[in-house]
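Data block below; observations after.
What you see is part of a larger complex, with each chain still in position.
Labels run A and B following the written order; every chain starts at residue 1.
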Amino acid sequence: MANRDTPLIRNNWYVAARSEEITRKLSARQYLGTSTVLFRTQDGTPVALQNRCCHRSFPLSESKLDGDVLECGYHGLRYDCTGKCIGIPSQKKVPENIRLRSFPIIERKPFIWIWPGDPALADPALLPVQEFIDDPEWASIGGHLKITGSYVHLLENLLDLSHLTFVHDKTFGTPEYARAPIEVKIDDENIEVWRNVECTLPPMFAKPLGWEGDRAMRTSGGRFVSPAMVVNQAILKNLSSPEKSSDHLPRVYVESLITPETSTSTNYYFSINRNFSLDDDEVAKFLLESTSTAFKEDVVVLEHIHKMWESDQTDSFYETAIAGDKPGVAMRRRLKKMADLERHGPD
Amino acid sequence: MANRDTPLIRNNWYVAARSEEITRKLSARQYLGTSTVLFRTQDGTPVALQNRCCHRSFPLSESKLDGDVLECGYHGLRYDCTGKCIGIPSQKKVPENIRLRSFPIIERKPFIWIWPGDPALADPALLPVQEFIDDPEWASIGGHLKITGSYVHLLENLLDLSHLTFVHDKTFGTPEYARAPIEVKIDDENIEVWRNVECTLPPMFAKPLGWEGDRAMRTSGGRFVSPAMVVNQAILKNLSSPEKSSDHLPRVYVESLITPETSTSTNYYFSINRNFSLDDDEVAKFLLESTSTAFKEDVVVLEHIHKMWESDQTDSFYETAIAGDKPGVAMRRRLKKMADLERHGPD
């Protein structure tokens, strides 16, 4: 099973940034341990190149753009947007083979996606579907957090929501959540988990819906999409006042977009989609605030776990798996398989 | 000989905390590299368990107590005070073999002692004797310091007090101290050192006794008790005014209680016992202040040595032993033997 020591999976689309973060100003970011420089060309196309000058390792992010040419701030080597070196001040001819690695990149607002692996495999069709981005029946808000910890632990966190009862007892969770039986669908294609929780909804859902105090059925799902994405959703049915959800069931659909900076630090983008109160700014604001509060609780948990792995020197420690880990364990096996495939090729 | 790289000795009683530090509030501490959670049960019994949840490494110290049950703050695994897992919210049955390591612990006020090694060997009879704890002829005060450095160097510091002349020239030491001949008793049972120093006593002793300016015989002893304890004492005889010590000789008996957090950080508890001015708060206060000042001088020395070991990159460096090192070298041999025994068993 994959863990914090498993090689990072490079042949995969990851969120590189939110669209508005990448401009004409050079921006340095690390993806899967690789220092990368991002910018937009004059026509607005985003570009991602190896940040390390081929010559003497100077960060091109500390250099400058001359039109669409990236000119190294140390000895003036000039690179075009494909990474090819097209000028070296101290010599007349530029050898063919001097080039920065260029990373496939796709902008699909509100995000820019990057493929840190083999460009030949960077099929745009592999870009994970964000279902409700342009759906007029849905509204969306989002945020970003940074975690000092392994992305594997974040994926796992999102695939076993029994932690809602303990970590998020003031936001997402209710006491009966952890005990609700789960139904999993795990095969070569899918890693999916569902549970039905009859409960008094937590404030995060009850307040924007005006269901405070009502009993409800909360149908809660999680799905592993890729190393870069997990989807969680809640489908809500009012049991106390059935008429309140007779038209259509309110849904909250959360996309967690996960980009390892290194094996011990992780960027965490999230997109919260809803199919109710579409134009209500108060609801949007409340949802963003309570989600951010809850996700910060996860960050605290994941950073505690990171510190434990870093500091505890006990000789041998094996983690025990429990029933709720079924999707998480399947995900860890999937990651391990992907990592092995990248390193050793198919069997 | 043992040094900072020698494995820590686990089969030994160490001071875990002062009694009043362990309460119903969960407390995380590291002993010999192992993250540990401590608390008291409802009836006041102190408990020490592995701090790392068996499931996903969450620190139980960041969790909560439900009566005497420790409930993990991540997925709600429940552990009794023996470390046995007795509840997993996401599944009905709890496998027999899920348990936190539980550490033998004994409270003998003012300290709580822990045995980080094999519980089968944790004989309470091995608890080092603290001679004057309940003796009405003696009074006691104590303190705590933290050292970034090896516990071996602290033990060594306490077994060669020739450093008093140099490190503690304003508190404990006098010029003739370092040159006084030592008498050692070193065999399979004992590591002990004595010296007689005729001197004008340093203020730390002279002031509380009212012997300022008097010549005195200071009989000074040190004894290695265990990797967790060294005892030092001074027996004082007034030579200028013999009547001042004719009744009984004033003694100061210092227990140094040493607990390695890791091989490069050390908790240092100390207990200063005296057989004079038992009810004099001024004397108690003065003794505590001057002892603390002096022990902080030792901390500075030990941290300098730690930094030297960490930063100096000279290829080969061998420490030279001198006459004053006899008890320290014997202690290092003893530690090495204990460490080897723990790892490889008896020859």
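Please note the rule applied: a contact is a pair of C-beta atoms (placed from the backbone, for glycine too) under 8 Å apart; a residue touches a chain by one contact, two chains touch by 3 or more.
Because the structure is a prediction, the values reported are computed rather than measured.
The complete homomeric complex described by this structure file contains 3 copies, of which 2 appear in the displayed model.
Everything below uses one rule, namely that only the chains that are shown with their structure count from here on.
Taking the mean of the C-alpha atoms as each chain's centre, subunit A and subunit B sit 48 Å apart. By the touch criterion stated above, subunit A contacts subunit B in their complex at residues 153, 156, 160, 162-163, 165-167, 178-179, 182, 301, 304-305, 307-309, 311-314, 317, 319-324.
Per the touch definition, subunit B reaches subunit A in the complex via residues 30, 33-35, 50-52, 54-59, 62, 71-77, 88-91, 95, 98, 262.
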